[in-house]
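Here the structure comes first, spelled out in C-alpha cells, and everything after it is commentary.
With one protein chain removed, the remaining protein chains of the complex are shown where they sit.
Order of writing sets the labels: A, B and C. Residues in every chain begin at 1.
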C-alpha cells in the first residue's frame, strides 16, 4: 500500500503529519504543540513574576497584567497540561493495551486539530486588540463588563478546543473498552491506562457544563441574551457553578493521568509490582466520583448558605482518603524494592513530598471557615501550583524522560536531566512555598501590583527568583532535547531494562501498525512476566501473522478545524456593528466544516489491508532482518 | 482484524425462531409505546385537573422518570446483555445531571450568610 | 465477514450493528456521547429552572410560564414525537430482519413525524415572539428559548442525518458498514425523545401549573 512507500522531503513530511491518523504521530504533535503553549504560558508567568518582584512596579500595566494572568492560567490548563497529557496517552495507551490504534483514528486527528486551532485562536487575541482579562475563571459580571474582544476570544477559543478534548475523551474511552488485546482484562490494565480511562470519563461529564457555560456567555455577548445580566433577571452565580462543575473535575482530569504516569515509573524503577494495584484502581475511580461532588469548595465565600458550605466542605475533605491510599501505595511500592534513581524516578521522588504538601493545603482550604480567609489569596495560588507543578508538571517532565525512548527511540541525557530536575525542583519550591505565607499575610491573588509597607516585599522577591530558576530548568530540558536529537543514538527495545508493561515489549522503532500480531496478555505487567519466563520475543501472540486492517490518512480533520477557526473569527467580529463582512466569514467557515463533514460521511472510507508481504517488507526495512515468524 | 467472524447461515429452524423472537420483541415494544402514551396522558390530565402543584409536580416527574427508563431499557435496549458498562456510564451521567439540577434549584438564589 | 460481504436474511447476524469492530466502536462511542449529552441538557435544564419566570431587575417576568404556555399544542407535539420514536423502533426491527425496504420506509416516516414536530415548534416560537416574548426579553426568555431551542436543534440535526442516511444508502441495501449507522441514528432519535419527555414535564406541565 502506498503509505509504506515513504515519500521524502519536508513538504511530504508536513503533509504526512497534517493528514496522519496514527496515534503515535498525533502524540508527537500533541507533544510539540503542548510544549510550545507551555513555554508561552511560562513566559507569561515570568512576566507576571517580574512585575511582582517589588512593590509599586510598573514593568507592565495593570490591564496587561490581567491579560497575562488570565492567559497564563488558561494556556497552562487547557493548552499545555491537558495536551501534554494527551501526548502521553496517545503515545502509550494503545501500546499498553495491545491495540493497533485508537478506536477512532479519524476523530483522534480531529481532536488534535480542534485543540490546536482553538489554542491558536485564543492566542491571536494578543495581536487583535487584547487578550481576555477576567481570569481563567472568567466570572460573569466582570467578563460581561470587560471591553474589547478578549472574552470573546476566550469563549470561542475554549469552545473549539473543548470540542477537541471531548472528542479525544470519548475516543480513549472506546479504545480502552473495545480495543484491549485478548487477555487484557480490566484488572490487568496498567495504571496509566486506568487513569486515562477515568480521566476520560471525567472529561465526558465535566466538559458539557463548560460547553453550556461558554455558550450562554457567548449568547449574552453576541445575541443579547440575559443569562448573566442581573438587571434582566439573570444570575452570575450560574456561571460560577457551571464553571466549577467543570473546573473541579478538570483538576482531576489533569492529575489522575499524572498519577498513572508516576505509578508506571515507581513500579519500573523499584523493579517491583505496583503495591496494592486493585486499591489503586479503586482509589482512581473513587476520586473520579468524588470529584463531581465538591465543586462548590471554590465558592465558599459566594454566600451559598452554611448548610451548602458544610456539606461541600466535608465532601471535599473525603478526597484526601483515596488520594492518601495512592500515596501510601507508591511508598510501599518502593519499600522492599530495588530503587534505581534515574531521571524519571528522580521526578517521581520529587513528586511525593511536593504533591502531599499541595494536597494537604487543599484539605485546609476545604475547611470552609478557614477558606473564608484563604480564598482568593496567594495561599490558593501556592496550593494549586504545588499540586499542579508538583504533581502534573513533574509527571510530564518525568514521563518525557521516561517515554522518550518509546516515542523517539532515543534516550535523553541523564546528566542534563538531573540538572534540569534540580534547577526546576528548587526553583519550584522557592517560588511557591513563600506564597503560602503571602496569602496568610493578607495578599490577595490576581493583583497587578501592591503597595509597599505591607510586609510582602521579601517573599515576592524570593518567589520571582524561584520562577527564573524554573525557567533555566526548562531551558536545560530544551537543550537536552536538541542535543539528543542531534546525536540521534538509537536505543532499541526496553532501554530502561526494567520495563514491565506491554509498551516496552514492542521492537523499536515501533512499526506504524504497532503489533505485527495481536499479543496475548497473561497477567498484570505482561512484559515482566514474559521476561521472567525467558521469552525473548517479549510477548506471546494471540493470532498467527495475517493481514492487518489499517485506517486511511485524511486531511478532512484539518480542514474541518480550519473551518471552525474561520467561523470563530466571523462570530467574534459579528458582534461589532461596523463589520458587516464578518457574517461571510462565519457562514463561509461553517460551510467549510459542514461540507467536509458531508464529504466524510458520503464517501465510504473502509481503510485498507496491509498484507503479510507488506508487513514482512516493513519489518525488514525497520530492523534489517527478515520480519515475521520464521 | 481479529474480530472477523465467519459468515454463518442460520438453519431454517434457527431462522424461524429468531424471526419469531424478534416479532415477539416488537410486540413488546408496541406495548411499551402504549404505556408511554398512557403515562403521558396521565401527566397532562393531572395538570389539567388542577390539583395542587406540590402533589402533581412529584407525580409527573415520576411519570417522566418511568418513561425515560422505558425508552432507555426497551426502545434503546439498555436491558440487553453486555450493556453493563454502558448502563454504568448512563447512570453516572444521570447522577451528575441530578446533582447539577438539584444545586441550581436550591443554592443559586439562596444567597445569604456564608 | 466485512463491509463488502453480501448478506441474506439467513446469514444476517443478530446484532449487525456490532458485528464488526468498527460497528462496535461506533455503538459504544455513541452511547458514551449520549451519556455526555445527558449532562449537557442537565446544565440547560438547571439554568432554565434557576431563571424560570425571572425578569428585569430580578422581578417576576412580565410573561410567565402560566400566561404563555398552551398545553394542547404541546400535547400534540409530544404525541407526534413519541410516535416517531416507535416508528424508528420499527425501522430497527426491519433492519434486524434484513428488510431494507422496511428500514428505509419506517425511517422515512420517522423523519416525517420529526418534521411535523419541528414545524409545530417553530409555529410555537413564532407565536411567542409575536406576543413580544423574544430572545432578549428577559433572563427567562433566554433560558426558555435556549433549552427548548437546543432540543429543537437536535431534532433538526437528526432529521438531516437520517435523511442523508436514507438517500446515501438508497441504492445499496443493508451491509455491515451502514447497519451501525442506522442503529446509532435510531438511538439518537430515542434520546431526543427522552429529552423531550423532560421538557414537556418540567418546562410545560410544571410551568403551566
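As a convention for this text, a residue touches a chain if its C-beta (ideal position, glycine included) is under 8 Å from a C-beta of that chain, and two chains touch if they have at least 3 such contacts.
Note that in this section contacts and distances are computed from a predicted model.
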{"item": "Name under which UniProt lists the unshown chain, selected from \"Cytochrome c oxidase subunit 2\", \"Dihydroorotate dehydrogenase\", \"Carbohydrate ABC transporter ATP-binding protein (CUT1 family)\" or \"assimilatory sulfite reductase (ferredoxin)\"", "value": "\"Cytochrome c oxidase subunit 2\""}
{"item": "Absent-chain contact - pick from A:334, A:430 or A:560", "value": "A:334"}
{"item": "Touching the absent chain when the full complex is considered, from A:296, A:368 or A:430", "value": "A:368"}
{"item": "Residue touching the undisplayed chain, where the options are A:183, A:276, A:507 or A:546", "value": "A:276"}
{"item": "Contact set of chain A toward the excluded chain (per top definition)", "value": "61-63, 66, 133-135, 139, 141-142, 145-146, 230, 234-237, 270-273, 275-279, 301-303, 305-306, 309-310, 313-314, 317-318, 320-321, 324-325, 327-329, 331-332, 334-341, 349, 352-353, 356-357, 360-361, 363-364, 366-377, 437, 440-442, 444, 446-451, 453-455"}
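We adopt the following convention: only the chains that are shown with their structure count from here on.
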{"item": "Between A-C and A-B, the pair with more C-beta contacts", "value": "A-C"}
{"item": "Centre-of-Cα separation between chain C and chain B, whole angstrom", "value": "14"}
{"item": "Intercentroid distance (Cα basis), chain B paired with chain A, Å", "value": "35"}
{"item": "Centre-of-Cα separation between chain C and chain A, whole angstrom", "value": "34"}
{"item": "Touching two or more other chains - residue numbers and ranges from chain C", "value": "2, 21, 24, 28, 32, 35-36, 39, 42-43, 46-47, 50"}
{"item": "Sites on chain B at which at least two other chains make contact", "value": "1, 85, 89, 92-93, 96, 100, 103-104, 108-109"}
{"item": "Interfacial residue positions of chain B with respect to chain C in the complex", "value": "1, 3-10, 15, 18-19, 22, 25-26, 29-30, 33, 36-37, 40, 43-44, 47-48, 53, 56-57, 60-61, 63-64, 67-68, 71-72, 75-76, 85-86, 89-90, 92-94, 96-98, 100-101, 103-105, 108-109"}
{"item": "Residues of chain A that touch chain B when the two form their complex", "value": "100, 177, 182, 201, 204-205, 209, 235, 237-238, 241, 245, 292-293, 296, 300-306, 308-309, 368-369, 372, 518, 542-543, 548-549"}
{"item": "Residues of chain C touching chain A in the complex", "value": "2-4, 21, 24-25, 28-29, 32-33, 35-37, 39-40, 42-44, 46-47, 50-51, 54-59, 61, 135-136, 138-143, 146, 164, 168, 177"}
